[in-house]
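Worksheet: one structure, shown below.
All protein chains but one are shown at their positions in the complex.
Up next, chain A:
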Amino acid sequence: MIKIENLEKVYKTEEIETTALNGINLHVKEGEFVSIMGPSGCGKSTLLNVMGLLDKPESGSYKFIETELLTLNDRERSNFRKRNMGFVFQNFNLIDELTVFENIELPLIYNKVPAGERKKLVNEIIGRMNIVNRSGHFPQQLSGGQQQRVAVARALVTKPKLVLADEPTGNLDSTHGNEVMELLCELNETGTTIVMVTHSSHDASFSNRIINLKDGHVISEKINKGRTEELI
């Protein structure tokens, strides 16, 4: 589904240039669950941002089901993103001024889904995520685990083809972390493609494939056998 070739990204400040991505090649199949690991500063978040169309690389190619995405303008990128991608962040990034229900509803509004339909979809996902009794609460009134559930629900409500997760358990204790990972696995089992950046090999063990980055290069790729069989 995703074909990334020769991706390069350089950060320039007044004095120094840092190469974040240095000729990255990466293919992701539909329905796959890929983890990207590596030490701090290796370029994993940059790669995720480029994949999520939140950042532009200097050169290379990024094809999503045969569509080249790097030639799109800002408006087209926005449109593509909202139709095809969902995001889960380490620090949840929920809007504090909106309730759980309203936070989850937000991407549907940008996708111009009619109000009745929106209500149905949000209630459905709230049921699935087990947060029904929290739908009127504001983010600050929830625990970290609950907040991340809401964030996941928000990422899924538009039924995206690809979910991008940036250290989704980074701010959670192990119990809540496991809950979220199980949620992502369930999701993956229903056919959603997931790309996740993580520091935790425990979390990575939930995925089909683990890609190791260092200094902007892919240095190794490991197939997680148990999970891959399930995929096949």
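We take it that a contact is a pair of C-beta atoms (placed from the backbone, for glycine too) under 8 Å apart; a residue touches a chain by one contact, two chains touch by 3 or more; residues count from 1.
Note that contacts and distances are computed from a predicted model.
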Next on the checklist: I want to check something: the complex is missing a chain, and I'd like its UniProt protein name from "Pyruvate dehydrogenase E1 component beta subunit", "Electron transport complex subunit RsxE", "Fe-S cluster assembly ATPase SufC" or "ABC transporter permease".
Outcome noted: "ABC transporter permease"
Checklist outcome for this item: Of A:N79, A:S135 or A:N178, the residue that touches the missing chain is A:N79
Next on the checklist: Applying the definition given at the start, please give the residues of chain A touching the unseen chain.
Outcome noted: 45, 49, 52, 54-55, 74-75, 78-79, 81-83, 87, 89-91, 93-98, 102, 105-107, 109-111
